[in-house]
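The structure that follows is given in the form of structure tokens.
Entry: chain A
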Amino acid sequence: MTDALLSVRNLRVEFPTRRGILTAIDDVSFDIMPGEVLGVVGESGAGKSLTGAAIIGLLEPPGRIAGGEILLKGQRIDNLDAESMRRIRGKRIGMVFQDPLTSLNPLYTVAQQLIETIRTHMDLSDAEARRRAIALLDRVGIPAAARRIDDYPHHFSGGMRQRVVIALALCAEPELVIADEPTTALDVSVQSQIIDLIKEICAERGAAVMLITHDMGVIAETADRVAVLYAGRLAEIGPVREVITAAEHPYTSGLMGSIPTLTQDNARLVQIPGAMPRLNAIPQGCAFNPRCERAFDRCFRDRPDPIERGDGRKVACWLYDAASVATKEKADV
Partner candidate 1 sequence: MSDALLKIDHLTRYFDVSKPWLNRVLEREEKQYLTAVADVSFEIKRGETFALVGESGSGKSTIAKMVVGLLGASEGTIAFDGHRMTGTAGAEMRELRRRFQMIFQDPFASLNPRWRVGDIIAEPIHTFGLLKGADVSNRVGELLDTVGLSAKDAEKFPHEFSGGQRQRIAIARALSSKPEFIVCDEPTSALDVSVQAQILNLMKDLQDEMGLTYLFISHDLSVVRHMANRIGVLYLGRLVEVADGKRLFTDPQHPYTRMLLDAVPDLALSGRRRKPVEGEIPNPINPPPGCAFHPRCPLAMPRCKVDAPLAVATATGYAACFALDQKTA
Partner candidate 2 sequence: ETLRWARVADALTLDPHSQNEGPTSTLLHHIYETLVGRATDGSLQPRLATEWMISAEDPTVWVFKLREGVKFHDGSDFTAEDVVFSLDRARAESSGFKALHSAVESVSMVDDYTVHVKMTGPSPLYVQNLTNTFVMDKGWAEANDVVLPQNFAAGEENFAVRNTNGTGPYTLVSRDPEVRTVMAAFADHWDTAPAVTEIIYTPIAEAATRVAALLSGEVDVVQDVPVQDIARLQQTDGIKIATGPENRNIFFSYDMTSDKLISANVDDNPFKKPEVREALSLVIDRDAIQQVVMRGQSQPTAAPLPPFVNGWTAEMSAYGKPDYERAAALVAEAGYPDGFSIDLHCPNDRYLNDEAICQALVGMLGRAKINANLVSQSRSLHFPLIEKWETDFYLLGWGVPTFDSAYIFNFLVHSREDSYGSYNGSRYSNPDLDAKIEQLATLTDLAARDALIAEIWGKVMEDRVFLSVHNQMLAYAMKDSINLDVHPENQPKMTTVTFGN
């Protein structure tokens, strides 16, 4: 698996707090292939954003990477010094945040922010950078880009701003774009435009995308593969179609069932009882065990590692560990 663009290996992110160390991401591994769209889903607080921040080296202190490694094209980037990491940010890994309203500095024009970024990473003159910036704006669908480039962010609407943000993330042709809930703050009707835009542009430039969202629908339409996080752990990862239509982890299937759809009629939604545990109260064994209807003794004892299910699919659940199931059945009898 050396051809992966990005590999995250046994990533562990910790927050030392007054009540001890919180492990916000625990032993998460996944790969992103060049040009691939990896969806990352999970409930709020599952660790999606932290994973993104860890990759791009922007964990806010006191958060820190406590274990594992992150490789970009086989080169370790989790232990780089600040300056080298800075060169990777924007240049090789771009990032789009959730809220376009606050992502842009209100005191600078769009041109200033674009040109600044371009010139940080590329050896271009001011005029060349500006030309490039206009072309980019044009590409992300801003009408009359040459004129509007000198406007301030507050002159743009929300959707337009997110387009500017995307232009900023893409302006140095990164190999990977991490999009952290890029549409949550936008209007329903605009959301699909933006998702389409990200997908299109990245495909066009061969950039891989790590799409963080809690909207399964977006993942279903956009991603090639999907990783499901639960309480800082990887629950399931695999090709989108399989995971959505035939979820294996009880959490994933619960999640799928609890989403109301436009087509199916069911009087009651499937509901997973309880809520995701807090980081300081993650139960022993499988983190999902208090909410899991199919949990058995082993689930309360040992933490499941992702089990290879073929087709690039992995599930972290003892139900798929033949030996455990066998002992369980024995006990049931």
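Per the selection procedure, all candidates are chains of the complex that A comes from, given by their letters.
Everything below uses one rule, namely that a residue touches a chain if its C-beta (ideal position, glycine included) is under 8 Å from a C-beta of that chain, and two chains touch if they have at least 3 such contacts; residues count from 1.
Everything numeric in this text was worked out from a predicted model, so none of it was measured.
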{"item": "Touching candidate for chain A, same complex, options 1 or 2", "value": "1"}
{"item": "Chain A to candidate 1 touching residues, read off their complex", "value": "43-44, 157-160, 187-193, 195-196, 214-218, 220-222, 240-241, 244-245, 254-263, 267-273, 275-276"}
